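Yeah, one chain of the complex is gone here, protein chain that is, but the others are all in their spots.
Right, chain A next:
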Amino acid sequence: MELWTNSWQDPVAGLKATSACMCLGDLKSDGEYNLVIADLKKKLRVYRGTSIAWESLLLDVPSAVAIYYSEIDAPPNLAVASGSFIFIYKNSRPFFKFTLPNLELPPDEVSIWEALKESRMDPTEAIARLSSLRESMSLLSNRSLDLLSYDSDEERLEFIEATKLTPLVQNTSITTLGVLKLDQELENAVSVLVIGTEHKFLYVLDKTGSAIITKVVLPDVPAFISTAGLFSGEYRILVACRDSNIYTVKNGQLMPSIIELETHSVGLINIDRSIFVGSVDQKVHCYHIKGRKLYTLYMPEQVSCIEMLKLTRARVFKGLLVALANGEIRLYKDKVLLHSLSIGETILGMAFGSYGREEGSLVLNVKSGGIVVKLIDKKANLEGRNEFIGPPPEQEIPLVIPAKSKLYLEQVDREKESARQMYGGFLRDLTSLRLRTAKAYLQLQYQEPTNQSIESQLSMGAYVQGLGPLFTIILEVQNQGRQSSTDIVVSFSYDPKLFQILTPLTYFPCLVPTLKYRQEIAVRSIEGASENIRVFLQNKVSCLPIISAFITIPGCDLV
């Protein structure tokens, strides 16, 4: 059964948006849900049905979008985070702009710039003091950092001249947005915005979006936010930060418990009392909301984004959607993989929710810029499947074992009847064969040429190349011992009527352990017959050759 059906797709939409920059919402409160995509090319686009409802240009690259209700029974607000601003749209019109407060800069730095502005201070001294400030304190304004980054004093002076008259302010930028319900758990309940910034702050705005009501300092820059609970009651804000830890803010207080991931996270969602976090090492971890690790799901590919699937039927079904880098979308219920679908293209962003009038739509933004909308099958029975327990189905499939023939059974009978004789014969023959092998081995040790000498630990490989009548014998000699050997002469024994060796003298002055030495010896076949050539390695110490080998020169047609 196919779980997903195609709703519509626009392969040439030309949009690039991550999951954070995509959301679904009923912007006009008329029951027709819209798709909001903030493109990374500074464009905000809203789809309604299969067409573009409206489009607007943005001043800066957006970092996140969110839809939230600021009052009951009114159209929701659309918040677009871009730079240090949050633009709030209502009824498809710009409505309000919230600017994040400027950061407080260290008073020393402010006073230096004041002095520079009034030309009370020598620029070189100011630079020296700023750099000592940078050594001692962590946070300086961008302007000071820019100044210090110049190499030559002339450029620094120019920079001071150009900038000293403008007031010194330090903006921050928003990295992520979250929505936290204010006092009701309904879908269109009044909510507040949660903002994470580049300077490690977490803000909660009030419901009109005009004032900060809570401010928390985080240990690192937040990357993903997930919320649970009610702001007026008890709430938790989970923040996955760039130091690959997950921090919890509970009722405005940073909790001491930290979830430490091994690698960076690619997405964070919470379903009921579980936290799911995708990590870059092809895993999705599941934690209890209090920080206890529950399990890890292993993926065959990189996780590109994760999303919650929530369907309200007779019972509410909540599952986990995982999009992989190879275009596969997996649906998990707890640990069980319910369904897998392949798009065939890398997925950048994913949003699940209602679209148009249909509940259960999955909107995907793929790498080529297209948008794909899939619809979950209404009759799909997702509940029944997660009761799957027991061994994998492969265990039930029997192995293919060929049937034993009748002949085999007859032989078994023979074995049963005359076991004694058979065993006796076997033992006798085994001893005889063992003797024969040992004899052959012994003979080998004394007479036969070996290409592995025992005392000096040299080994020689020799093989022939060529089609004839000219052949090349390639000798590869390796010293496997611990000491180097010197003055090794290569000599040959062959029938001079059949062969002529063209390389005059082959000689290895020194053989260093473990190195491979290679010599090529040219041979001419006179008669074209196939015959052996013996190759010896000799040194001056021993009268016996160190190693010898037979090389068979193949026959050739053309002489």
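Note that in this section a residue touches a chain if its C-beta (ideal position, glycine included) is under 8 Å from a C-beta of that chain, and two chains touch if they have at least 3 such contacts; residues count from 1.
The definition used in the following text is that contacts and distances are computed from a predicted model.
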| item | value |
| --- | --- |
| Which of "N-alpha-acetyltransferase 50", "Tetratricopeptide repeat protein 8", "Exosome complex exonuclease RRP44-like protein" or "V-type proton ATPase subunit a" matches, in UniProt, the chain that is not displayed | "Tetratricopeptide repeat protein 8" |
| From A:Leu337, A:Leu444, A:Val512 or A:Val541, residue that would touch the chain that is not displayed | A:Leu444 |
| Hidden-chain contact residue, picked from the options A:Pro11, A:Pro219 or A:Gly461 | A:Gly461 |
| Omitted-chain contact residue, chosen from A:Thr50, A:Thr166, A:Thr208 or A:Gln411 | A:Gln411 |
| Omitted-chain contact residue, chosen from A:Leu145, A:Leu430, A:Leu502 or A:Ala522 | A:Leu430 |
| Interface with the unshown chain - residue positions in chain A | 281, 402, 405, 407-408, 411-412, 415, 421-423, 425-426, 429-430, 432-434, 436-438, 440-441, 444, 448-451, 459, 461, 463-468, 478, 480, 530-532, 549-550, 552, 554-558 |
